[in-house]
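A single protein chain has been removed from this complex, and every other one stays in its place.
== chain A ==
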Amino acid sequence: MASDCWSLPETLCRFPAMEAKTLRLMRKTIDDGFRDIVRSWADTIDAATVPLQMFLNALERAFAGSPWVLVLAVLLAAVWATSRSWKIVLGTAIALCLIGWVGLWQDTMVTLAMVSFCTVVAVIIGLPIGIAAARSDRLQRIVSPVLDVMQTLPSFVYLIPVVVIFGIGKVPGMIAVVIYAVPPMIRLTNLGIRLVDREVTEAAEAFGSSARQKLWNVQLPLALPTIMTGVNQTIMMSLSMVVVASMVGVGGLGKNVLQAINNQFFTVGFLNGFALVAIAIVFDRSSQAFGLRLQKHREAGHD
């Protein structure tokens, strides 16, 4: 031992960690305390999550339970409504038909329901926080490190308390996905508003805009390209998170991928993976086309 330590004293050589006993006690106190709190609030938590649970089930039934022809028609109509591009609609149709043909229609619909809802929730949460962070430097200083933690903390780690609180099922899965998907929405909304040309916001003030008028007339419209990038990133993050969420009981393509990993089902893994990629591309292209369409004033400009 002494030779490893280059004849340094023991305390300078091996890091003086706290005793195993203390660590054990700490762990036990925190874990038990947390569990007790959750137990004592169990009824309230259940009551709060049941409506959400029911809604998620209903949404999943609407996507996966309806006749495929109907769902396909609605999806294509939605893609057309957002993108106004026949190319994207055609690509979506081909992708969805291929998915159905390899027998993944149901699972894909389950995933689609989950991702759509999580994205909506993430945008609803992220947009106001982003706006608030853009208005206040102090809030930005608080929010920014929290987002860093949310994005770098391995998702499995925050799945543990989520599962302790909410159990296994769609609700904890949704929460995990939203936590993972909301940071880009907040960051890019904040950034977008902060990057709005200072002279234009000054003009809004010089004409006597209230804070609300400035937000709706100037900041949000001018920050739109960046905000749309945020929405796009949120969708992509949700999609990549559904595989992890399947570990806490979310069905769909993620569950298949998880099974394929466990059983080394090469083909099943790739088919499901590609189905996810196909959905991602559909979402990406339609949301980008939508963003471009909102900025038609940028066309044919010369500046």
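Keep this in mind: a contact is a pair of C-beta atoms (placed from the backbone, for glycine too) under 8 Å apart; a residue touches a chain by one contact, two chains touch by 3 or more; residues count from 1.
In the analysis below, contacts and distances are computed from a predicted model.
A.B. asks: Which of "Quaternary amine transport ATP-binding protein", "NADH-quinone oxidoreductase subunit J", "Phenylalanine--tRNA ligase alpha subunit" or "Putative membrane protein" is the UniProt protein name of the chain not shown?
C.D. replies: Its UniProt record gives the name "Quaternary amine transport ATP-binding protein".
A.B. asks: For a quick check of understanding: of A:85, A:209 or A:240, which residue touches the chain that isn't displayed?
C.D. replies: In the full complex, the listed residue that touches the missing chain is A:209.
A.B. asks: So one chain is hidden, and I want to know which residue out of A:95, A:175 or A:218 touches that hidden chain in the complete assembly.
C.D. replies: The one listed residue touching the chain not shown is A:218.
A.B. asks: List the chain A residues touching the unshown chain?
C.D. replies: 197, 199-200, 202-210, 213, 217-218, 221-222, 224, 295, 297-298, 300-303
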